[in-house]
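My questions all concern the structure below.
In this view, the complex is presented without one of its protein chains, the others remaining in place.
Presenting chain A:
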Amino acid sequence: MSIIKLTRREFLKTSGTAASGIAAGGFALGVMIPTQATAASSEIFEPNAFVHIDSQGKTTIHCGRCEMGQGISTALPAAVADELEADWSRVTVLQAEGNEDKYGPQATGGSRSINIMFEPMREAGASARLMLTAAAAQVWKVKPTDCYAENHFVYNKKTKQKLAYGQLASIAAEMPVPEKPKLKTKDQYRYIGKPVPRHDVGEVVVGKRTYGIDTRVKGMKYAAIKHVPVYGGKVKSFDASEAEKMKGVIKVVNIPRFEAPYGSLGGIGVVADNTWTAQQALAKIQIEWDRGPHGVYNTKAYKAAMVKQVENPAKPIFKRGDLKSAFDNAKVTHSATYVQGHLSHSPMEPMVSTVSVTDDACEVWASTQDPAGIQRTLGAYLGREPKTIKVNVMMAGGGFGRKFKCDYVQEAAALSKAVGAPVQLAWSREEDTKTGYYHSTSAQHLEGSVDDKGHLTGWLHRSAFPTIGSTFDPSIEWPREQDLGAVINHPYGIKNFEVESGHAPAHTRIGWYRAVRAIFEGFAFNSFTDELAHKSGTDSLAFFRNIYRNNKDPEQKEKVERSLAVLELAAEKGEWGKKLPKNHGLGIAVHHSFESYLAMVVHAEVDGDKIKVHRVDCAVDCGEVLNPDGATAQMEGAVIMGMSLALYTEVSFKDGEVMNTNFHDYPVLRTNEVPPIINVHFAKNDYKATGLGEPGVPTFAPALTNAIFAASGKRYRSLPIKPIYA
């Protein structure tokens, strides 16, 4: 989900910090957070955007990144609290509103929150702590170095006197902001690296955590929508007379397609006194659709066409060495084609937002991964300056990449404008399933050669999939070099290597899905490696190990070492090579994505077409682990999402329209099929902390299909294994 790549300079430019002359806290990494000089008379200490301490010592930490269950609103604030030497039990975490000038990049995806915000937020905490310490020193008329902060107090080293943070707040507010606060060393950590509980778990279990759908605004109305079922289609005509007669119906609104990447597909919306009335009225409206140019889209035929594309010479993208001679001199050659369908994110909270549009203001309450995207989209739609759009970032009931795109917010804005009141629009599950932004369907054809010593010598990788780029620019009909970057740079470093791209124009909106291309690329790399190992009579672990060890490219040294380390860790913990009963098998896979490294060993049992997973061992290298429990939870979730997509989930199109509708025909994994044992093992190293929201997903499916092969001799090359619409 790498969408926004802000360099430090760009951020400074967009934030206006550099020019504004506001004292800046001097943040080391890619992001600089402006500090706010508070009024000298203030009782409140607010040295920067993130930290706020009142005279009672009540501490508020703002989280600028969006929360959707990945735990970022605990992980980052806990890091601030750690550097601040705050007592976590006295900290309230607040979700920051959409304001990138103030809080830094907020587009939450690509598993980047930790990478880009960990150090800046720690520095925000550290600089606040130094100011509190300086305040105490001033009170005691000693040097700041004679004082130290600990758990919400500053102590005088000599006299052992102490002052509470609350007592110091107003004095600290007048202290200069430190240039470059020194961060703690690992042994000084109080919360980082510890299983700090989520700040909001107490609210969740009593039903008090408010999600986007729980927004309640004075005077608000409720709405439902039915979209044009085919991308690029239109409403030809509609008859709403029955609906308009219903008690409680306020207005039926024809929402035209808004041609922006995150704009509405178009459809008919109903605004009413409550959601149910809106839904009932919507069902009474007769709509005739013009299905438009994509009314021919049929995924079964499309996948067959992609397979044909990749099983024949395609567009050359990258070439190294001499593939032909590698094949000519090989002892073993092999080829295989891997196919995967579209996926729908299907977070448990469907697309919901509440918007109030008036003549001079626009306010949004939405579960979102990208508040600035909302500002841009609504700015363009309403013809207003994006920064005038106030976006309240609500807790999202799952996102997985879907809530990056704010079509559901633009639609609520259209409805609010039409009725002159705040409107909450809640998509039905059917609309969520049928009119989303889908993970690319894909076909990949691989050819490989192994020499007489069992070394991998050649690899051809042909890939076809409709790209995410097509959502932004429909003229993109082939995966480009940048779309194939992870294939080209895969840390195998094979001497003779070619990458080709197959034609795959998009007929629907393609979007980021948790782990994105790494899902199908991880599947192809790991499946094919396992196939080559079997073909050449080598143990799979040994074959993987050998490939990485043979990669002597100095630029890939770190990637190779870290991949190997997780491979070995997974193999050891997953007891690779252990004796298993008949019809049981182990499968292994290793993949690097989003700057983290993952390996998995899956233990599966196959009985006819029944597949049971007994155990999964995950080896994880995400550098420094900030919250081991949160990281473990992310891995457990990734395994389950990986298993859903390996076995069941696929969005199928017929005549341009999605056939799946709800959880009966888009079945996600339920509790009875979950692997009873999911072990998560962390590699120990000193690398910088990297994200873990996505990297766990790609390794599961290939580790499973490799295990199925080991158990039964059956090789699955097409996902899902058990499609609803075959």
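Definition applied: contacts are C-beta pairs under 8 Å (C-beta built on N, C-alpha and C of every residue); 3 or more make two chains touch, one makes a residue touch a chain; residues count from 1.
Quick note on the criterion: contacts and distances are computed from a predicted model.
Q: What name does the UniProt record list for the absent chain among "(2Fe-2S)-binding protein", "ABC-type dipeptide transporter", "Methyltransferase family protein" or "Tryptophan synthase beta chain"?
A: For the chain not displayed, UniProt's protein name is "(2Fe-2S)-binding protein".
Q: Who touches the missing chain here, A:143, A:216 or A:245?
A: That would be A:216, which touches the missing chain.
Q: Looking at the full complex, which residue from A:89, A:185 or A:672 touches the chain that isn't shown here?
A: A:672
Q: Determine which one of A:347, A:574, A:695 or A:720 touches the chain that has been left out.
A: A:347
Q: Give the residue, chosen from A:641, A:658 or A:719, that touches the chain omitted from the document.
A: Of all options in A:641, A:658 or A:719, contact with the hidden chain holds for A:641.
Q: Tell me which of A:76, A:426, A:565 or A:598 is the one touching the absent chain.
A: Residue touching the absent chain, from the options given: A:426.
Q: Based on the whole complex, identify which of A:633, A:651 or A:689 touches the chain you can't see.
A: A:633
Q: In the complete complex, the non-displayed chain touches which residues of chain A?
A: 68-71, 195, 197-198, 200-202, 204-211, 213-214, 216, 222, 274-276, 346-350, 395-400, 426, 428-429, 629, 633, 636-641, 662-664, 668-672, 674, 676, 678
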